[in-house]
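Removed: one protein chain of the complex. Kept in place: all other protein chains.
First chain written, first letter: the chains are A, B, C and D, and each begins at residue 1.
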Amino acid sequence: MMNVKKSQVLRNVSEVPSVLAFSQTAPDAGDFGGSIRILLRWKGSIYKKIWKDLLVYYGLYYLITIIHNYVLDEDGKIAFGALAKYCLKNSNSINVMIMLTFFTTTAMHRLFAMQTMIPGTAKVITYFVLSLKPNLPEGPIIVEQFARWTVLAWILTFRTVSKPLRSMFPDIISLQVAGIVKEKERLLLERVETEQNKTPRALMVIDWMLLLMKDCSIQNRFSEKSNYIKVVEVVMTFKKGCGNTIKFATNNMPYALIQAVIIVVYTYGFVTLMARNVEEASTCTFVEVIVNYVPVVPSMQFFVFLVWLDFGRVAVNPFGTDDDDIDVPLLFKTHVQDCFRLANLYSQDFEQIFGPLPQ
Amino acid sequence: MMNVKKSQVLRNVSEVPSVLAFSQTAPDAGDFGGSIRILLRWKGSIYKKIWKDLLVYYGLYYLITIIHNYVLDEDGKIAFGALAKYCLKNSNSINVMIMLTFFTTTAMHRLFAMQTMIPGTAKVITYFVLSLKPNLPEGPIIVEQFARWTVLAWILTFRTVSKPLRSMFPDIISLQVAGIVKEKERLLLERVETEQNKTPRALMVIDWMLLLMKDCSIQNRFSEKSNYIKVVEVVMTFKKGCGNTIKFATNNMPYALIQAVIIVVYTYGFVTLMARNVEEASTCTFVEVIVNYVPVVPSMQFFVFLVWLDFGRVAVNPFGTDDDDIDVPLLFKTHVQDCFRLANLYSQDFEQIFGPLPQ
Amino acid sequence: MMNVKKSQVLRNVSEVPSVLAFSQTAPDAGDFGGSIRILLRWKGSIYKKIWKDLLVYYGLYYLITIIHNYVLDEDGKIAFGALAKYCLKNSNSINVMIMLTFFTTTAMHRLFAMQTMIPGTAKVITYFVLSLKPNLPEGPIIVEQFARWTVLAWILTFRTVSKPLRSMFPDIISLQVAGIVKEKERLLLERVETEQNKTPRALMVIDWMLLLMKDCSIQNRFSEKSNYIKVVEVVMTFKKGCGNTIKFATNNMPYALIQAVIIVVYTYGFVTLMARNVEEASTCTFVEVIVNYVPVVPSMQFFVFLVWLDFGRVAVNPFGTDDDDIDVPLLFKTHVQDCFRLANLYSQDFEQIFGPLPQ
Amino acid sequence: MMNVKKSQVLRNVSEVPSVLAFSQTAPDAGDFGGSIRILLRWKGSIYKKIWKDLLVYYGLYYLITIIHNYVLDEDGKIAFGALAKYCLKNSNSINVMIMLTFFTTTAMHRLFAMQTMIPGTAKVITYFVLSLKPNLPEGPIIVEQFARWTVLAWILTFRTVSKPLRSMFPDIISLQVAGIVKEKERLLLERVETEQNKTPRALMVIDWMLLLMKDCSIQNRFSEKSNYIKVVEVVMTFKKGCGNTIKFATNNMPYALIQAVIIVVYTYGFVTLMARNVEEASTCTFVEVIVNYVPVVPSMQFFVFLVWLDFGRVAVNPFGTDDDDIDVPLLFKTHVQDCFRLANLYSQDFEQIFGPLPQ
Partner (left out) sequence: MMNVKKSQVLRNVSEVPSVLAFSQTAPDAGDFGGSIRILLRWKGSIYKKIWKDLLVYYGLYYLITIIHNYVLDEDGKIAFGALAKYCLKNSNSINVMIMLTFFTTTAMHRLFAMQTMIPGTAKVITYFVLSLKPNLPEGPIIVEQFARWTVLAWILTFRTVSKPLRSMFPDIISLQVAGIVKEKERLLLERVETEQNKTPRALMVIDWMLLLMKDCSIQNRFSEKSNYIKVVEVVMTFKKGCGNTIKFATNNMPYALIQAVIIVVYTYGFVTLMARNVEEASTCTFVEVIVNYVPVVPSMQFFVFLVWLDFGRVAVNPFGTDDDDIDVPLLFKTHVQDCFRLANLYSQDFEQIFGPLPQ
């Protein structure tokens, strides 16, 4: 049996879906209080994401203002004004916008497509459990082994794409300690993905599952013969899901595009730092103060771009540790729990729970 | 039997689809009267959505006009004019537009994708009912139980995402009162989603359904053996639909993006309040009146943005109480009615209704 | 047998697909004559759609020109010039464009998605006909009944969304007159969708189909037992298609959005009426004439917007009487014809038509 | 046997996929030579598409220049300058761009969706061939007939949408001459699609296929009984594909939209002819020459729009004779070849080709 460490597997009550839903569902759109509550939220908020950049930006902004007002001489001020005007002309925000829209839309398009292909363990296990003959003496053991291997294939797949899961299970030994892998299986697994045998480990485990099913078919353990090929189909879909997950993570957006977007956004930020209408400012003290000390409009634009960029980059790598990332360790716990529960279906009996049906 | 409270379950005649369709279908595009009728409609209209914002906006607008005309002295007026000009230059509406397009398109893309995955109870129940052997003595009871559990799983899923349904059924007792849950089942359900057993309740109910089907298979109640695995497949699809619904509601658009869009739109609104061409206005009394008192064009832009934002936010949380939201309680009533009707299919007889077929 | 009124069901030769295709296929892109032919076409053309708006627009335009030239005094002309300039500045067509693109794209996205889900009767009937045992004495009657009910469910579904079909069959009696409903069935149908029994009528008919199939299964009329559950699946898909059609028609684009788009486009139209460069015009008689009497460029823009808006609105309600709408009554005739033909497949014999196969 | 005329059916070696692929695959992006080779290609190139328009455009451009320089008097020149300035202001290319993007994207979206639904004959034939009992004496004849009818249904479908195929087979007699239709079948086919019997011909042929399959089922010719309903399913999918192809071709983009886009693009072209900065040009001889005789930038924009428009229009009607169109006659030849080959599978024997398997 899997003796996964308690602290690793047991999720807190705050992680039960319905509780999560209470706290995570967005408030109604028509609700004014809802808008306020959304704006005041800190977790995963725009403020949390950009407060550091904000500090740096405003620091630099005031530094430039101070240099202009107190450091530069007349000539310097003229050069400064000319440069500021030049920057103002070239701070074309629409292009940055179109580029960001393209980048983020593409990244999210991929992400959504991937989310529908992510492999789940529940369907595979349920299918296998329910397609076996009931009351086989070796049934519970087979079912436990199959369910454990399904979870194992899932872990070996997500270990390659998710850093948090990788630090949870840095090697096969750690999986054995957690009871997910048995001694014998560990030895087999350690032989692959090496110089001699380059089979990916997840595929190895799926092969075991197929062999176990072949054995069940030979030993006539399926309640109907045709169930065998149906379960094979479900396992192949699971395998494809695993493959797609790895493909998505390693073969996603071209680096050059991500680099281009980052460079464009930060260059825009630097340009807006300088892009101040010095001439206009000098016509009126009130506006001068605003231009020099309250750069709300240009900075807001830049910060919106930063958030947008961040949004796209999270979509490029959704298995990391960002606030909006998919919480792979939580997902792992859910899969382990499901796997226990579904394997139990084999030995559970309807009448034991609800009593005999009235005739 | 489910003795759901009449007032809860019985939908009004005005909720029957065909009647709804008469009143909700959009008029023909080519029809001039149709355009007028669309513009004059109040329910779910742009006017209903924004009249409060409109009042506040115009109030502030006139306040600023009054301050400028009667409160400010000459210096103040110059500062005001400079600030107004500064605002006018920075009120870049295209960027707001592109951002809103992105936000709303993304939110709606998700919503549409979700709508095709929303679970329905009718298919599951029909499949189960029709795949059993006819005329089993325990048949009607089994069918009733299965249909009720399907609806129960549906409710437990949508309770987590829809506030209106949550206030309809705040706890398991309320479900028992409505006859959807039996005493024994309530006790079992109350044991999960607690600190000791964190299985989500909907999954628990689906496990019961699977156990009931396993029992039917063992007792040889399916009219064909292979029906068993087919019904399992339909139930697994239903389960996936439930899971997707919760995933959609809890893991939708990043908060930071919603915040960013709200901040951008309202900042744009505040900037347009100030962004008036004071200089131009002063050249001609007629235009001065328009600029100061009839800000149709700038305000219209802002209100279009508000409607658009609202549209996107409704798409982010489609299970709430907004006018365009999915009416989950009505959906619930429909599912309960369907469940009754379809369970009846088991004991209904073609010949009883239409008489024997002529040979 | 269905004795649908001749004039209702028989489609003209010009409605046979291949003839339609000849006349409706767009000419080749590279063909110059093709472009001309496209531009000269009247049916469903841009000219037909907007000639009335064009008349009103030009009427108003010349009226304003006349007022400016012959009615206004010097002060009035100055105010007019100022207002015209103000309008010119605020006639931002890009925003209207982005908004229209969003609206129309979204509406069409939905429409395309719906078109792939629209239910067809042919598949259901063919499946049922071919899965029965051949040469049953009661076969032709069963097949005729099933085919008729399929068409009936289709009609009852599309009656709720399509006005033209609704005026073709205003009530159940009219369906009985057309031979689509029998006396007994009419009585049953009239009992639903009332205060006491709110089951939608189409669902009622689908229930009859399921009962008929259950009866066939019990009486062992399917050539293979497993055909039963397969036909159930096809019927369930048909039912889902019906449900999706109604869902699409009643739960489409929010009213507020349609209102917003209409308001924005017409406001833009009114603004362009005034938005004339009076100053520039006064510098040169030639340009003055153009500005005052040949507003090709601004009006063209507006009319393109009108066409675009119309396009989006047709996509919102594709079952109406607009030129580009889906012709539901024609579709109905096609389904009735198909239903006759496919039900005949049951009693038709390959050898009767083509003679015995050479051995 | 089909004795299709050699010249019609035999494709040249240059039409074999792998040879096509060698010549049609786009060069590598990183390859500089590749860019040059792409730019120098004539077939299907931008130059081929627009050289005629280019000639007309430059002709008109120089004509206007000549009129300005040598024909107009001083007053005329002033009017010309004013008109040119007016045109320059109103040549808003962004709107044309957004509109074209919308039109082309929508057209291509439809095209791509259609391409995945286009019916193929190979799957239907393979399925039928392999699901029959081997070694039936009448097998080869049945298989040949079924394969021929599948191709016939395909042709009758694509004849309605593709002009080239229509001129290849103008009537049923021409199909009989090509050996695709037999005498008896021709007589049957000529009776439909007339005033008395409006069944589309393709549906008639599919009915024959279904009857043949029913006959095979009755005569117990399927190697497994359940194969029958599976082949029915494949044939229904094929039928749906045929229907979708016709639907796509006859019910595509609204004419009004195509007209609007054509009008907008050509109006833009005419406006750019006049839109020259006469004032600026007069300040410097060098620029004057460029403005008057080398209108590279404005004309390029217009030609890009032309290409884009052309691209969209090809997507609207992809079955024509444009360079980028689907080559329906080639497709037809491929289907005929495939049909021969696959029908042969029935009588071919593995051991005849590869000898007996070593035991």
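FYI, contacts are C-beta pairs under 8 Å (C-beta built on N, C-alpha and C of every residue); 3 or more make two chains touch, one makes a residue touch a chain.
It should be emphasised that the depicted structure is a prediction, and the values quoted were computed from it without experimental measurement.
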Contact partner of the left-out chain, one of A:I94, A:I173 or A:V294: A:I94
Contacts of chain A with the absent chain, listed as residue ranges: 49, 78-79, 82-83, 85-86, 90, 92, 94-95, 98-99, 101-102, 106, 109-110, 113, 137-138, 141-142, 159-161, 163, 184, 188, 193-195, 198-201, 203, 207-208, 210-215, 217-218, 225-226, 228-229, 232, 236, 239-240, 246, 249-260, 262-264, 267, 271, 310, 313-314, 316-317, 319-323, 325
Hidden partner chain, residues of chain D it touches: 10-11, 13, 15-22, 24-31, 35, 38-39, 41, 43-49, 93-94, 97-98, 101, 104-105, 108, 112, 116, 120, 122-123, 126-127, 130-131, 134, 223-224, 226-227, 230, 277, 280, 283-287, 290-291, 296-298, 300-301, 303-304, 307-308, 310-311, 314, 323-324, 326, 337-338, 341, 345, 348-351, 353-354, 357-359
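Keep this in mind: only the chains that are shown with their structure count from here on.
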Whole-Å separation of chain centres (CA-atom averages), chain A against chain D: 41
Shared interface positions of chain B, touching two or more other chains: 49, 94, 98, 101, 105, 226, 310, 314, 323
Topology of the chain contact graph, where touching chains are joined (line, ring, star, complete, other): line
Chains that touch, pairwise: A-B, B-C, C-D
